[in-house]
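Other chains of the complex are left out, but the ones given are in their true place.
The chains carry the letters A, B and C, assigned in the order they are written, with residues numbered from 1 in each.
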Amino acid sequence: MRYGLVGSSGRMGHEIKEVFSAHELVLEVDESGIFRRGEPNVFVDFSNRSVLATTLQLCSQYGAGLVIGTTALAEEDMKAIKELSNHVPVVQSYNFSTGINILKILLRESASLFEGMDVEIIETHHNKKKDVPSGTAIILKEALGREVPVHSLRIGGVPGDHTIFFANEGEVLQISHHAISRRVFAIGALRAAEFCVSAKNGFYSFEEVLRWTQKR
Amino acid sequence: MRYGLVGSSGRMGHEIKEVFSAHELVLEVDESGIFRRGEPNVFVDFSNRSVLATTLQLCSQYGAGLVIGTTALAEEDMKAIKELSNHVPVVQSYNFSTGINILKILLRESASLFEGMDVEIIETHHNKKKDVPSGTAIILKEALGREVPVHSLRIGGVPGDHTIFFANEGEVLQISHHAISRRVFAIGALRAAEFCVSAKNGFYSFEEVLRWTQKR
Amino acid sequence: MRYGLVGSSGRMGHEIKEVFSAHELVLEVDESGIFRRGEPNVFVDFSNRSVLATTLQLCSQYGAGLVIGTTALAEEDMKAIKELSNHVPVVQSYNFSTGINILKILLRESASLFEGMDVEIIETHHNKKKDVPSGTAIILKEALGREVPVHSLRIGGVPGDHTIFFANEGEVLQISHHAISRRVFAIGALRAAEFCVSAKNGFYSFEEVLRWTQKR
């Protein structure tokens, strides 16, 4: 795989380079410019929406797929990304953690099994995180399809833990996800990039990538 | 629901009576005899195989369904129970915990999602439990469909905890079941009895009861 | 040990009888009266303040020690109990759980070790518990000697879990107490009663009982 990396000098860029080390980095974009050493067949962008236009233009130019993990996209951004997906394969998600996406699938598919049980969520993050509750907690609530109390702990340097409790009179079922480091997202990006280089044109979620991996 | 209870004076019998308190107990069987106050439409038996013949005979006599949680059944016992299920609905399981059965379904249906992740199981029980690993840990391993290290803690008076860990480089997913008390099995028995009074004749697992509840 | 039991027909009374089974129950008090079969050298009372006068009178009459776990005592009650403790040994506490009292000691004695770490508490109880946060969570906060966010989950039939999290940039320390059942309080009462029959007259906390056990 020959990949292009947008935001290559940021923290997430560094993680991606380490995790993608078996592949060839042939194009880099950062604040100081665009550095070309070859022709990418996939682009990875976990930076921010200010460079989105550049990213989309580069994908078009090279006919390369796109893995995009940029958060806080506007409606017009999504429209432009979807337009690109008519010509190349695009994987877009706000959370490229394999575990969190497995969790979403589990919760959505088995929501009815938990009927009649009390449900609460605890999410724990570092004390610099401002948003309460976490975006992921909101995603998990949506997967459950019902209103659920969410408790938010903000302590030390915790990268991100989420636990869903189900309980009835006689038992407690508990499903937890623990992110060891931001590396988890780079691992997901790699999985998505490998998907991209062999997929048909189209717009895909990270969940579809997981299901594809599972079918192989 | 008018139910008959086999083993009504044992510890499990007491739990069942408390959990079934909204229903009418019309027939009891214990060591001292059979006490009839009405005609049951379902029987519940969590006692032991020595009274099985009596239980089966009573079900036939009243045309009542059967919820049977007796453990260590012999092959001939199962044969007799299945024969009964030609005439009435029968629910048989070695574990009537809703949570453990949900867990089995989750693990079996999502095994492929966890491919490539390391898996280990911890099970914790009271220090009087002799068998290592627990029967439930074995059931969970079977649901996962692969060989998995199991760690067994035997401490204090813990009724029964089971945790399955999945991990890759960047994250840990953990699914835990915690039994609060043996009441959990009585709650499952109630669910099964409610199923029995409206089901067609046949032999059902507790999983099928759960799926039925979920379809309603 | 020959003990007297006040509130012998309640749920806590039953637990006490089971846990004290190696000792001789020689006097019982319940709603229907006082039943004497011998002379107690210690009384156990986990009932309610309405019978306190009777309890105190009986202790005086027999020169017997007192283990009292009655909650929501008024100031005048405490005064009367302390007056009794001039003549016999008395152990009074609002929580006879060994673990919770160990936790209090740990937190108080090592509070300074945790300086500079973020602290939060999670307490989980059954969905019928009305008070938020739990009384025990308040006791733990006091032992820590600082203001701490407390998160309260109310799910299913959980008897009572408390977890204190300490975290800095690089690590999380977590101390949890899990009550298996109300039996935990009966076990503490037994420890206190054994203390009572050999202690000097005086007013003791359950913590002092623990320290005494530890010195033996």
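Things to note:
In this text, a contact is a pair of C-beta atoms (placed from the backbone, for glycine too) under 8 Å apart; a residue touches a chain by one contact, two chains touch by 3 or more.
Computed from a prediction, not measured in an experiment: that's the story for all the values here.
The complex is a homo-oligomer: every protein chain shares one sequence, and counting across the whole structure file gives 4 copies, of which 3 are shown.
Everything below uses one rule, namely that only the chains that are shown with their structure count from here on.
At the interface between chain B and chain C, over half of the residue numbers appear on both sides, which makes the contact a same-residue one. Nearest to the common centre of all protein CA atoms is the CA centroid of chain B.
Centres computed as Cα averages put chain A at a distance of 49 Å from chain C. For this pair, chain A with chain B, the centres built from the Cα atoms lie 39 Å apart. Once the centre of each chain is set as its mean CA position, chain B and chain C turn out to be 36 Å apart. Residue positions 156-158 of chain C are each in touch with at least two other chains. On the side of chain B, the complex with chain A involves touching residues 19, 97-99, 102-103, 105-106, 109-110, 112-115, 166, 168-187, 210, 213-215.
Those residues of chain C lying in contact with chain A across their complex are 117-120, 122, 124, 127, 149, 151, 153-158, 165-172. Of all residues in chain B, those touching chain C in their complex are 156-159, 180-181, 183.
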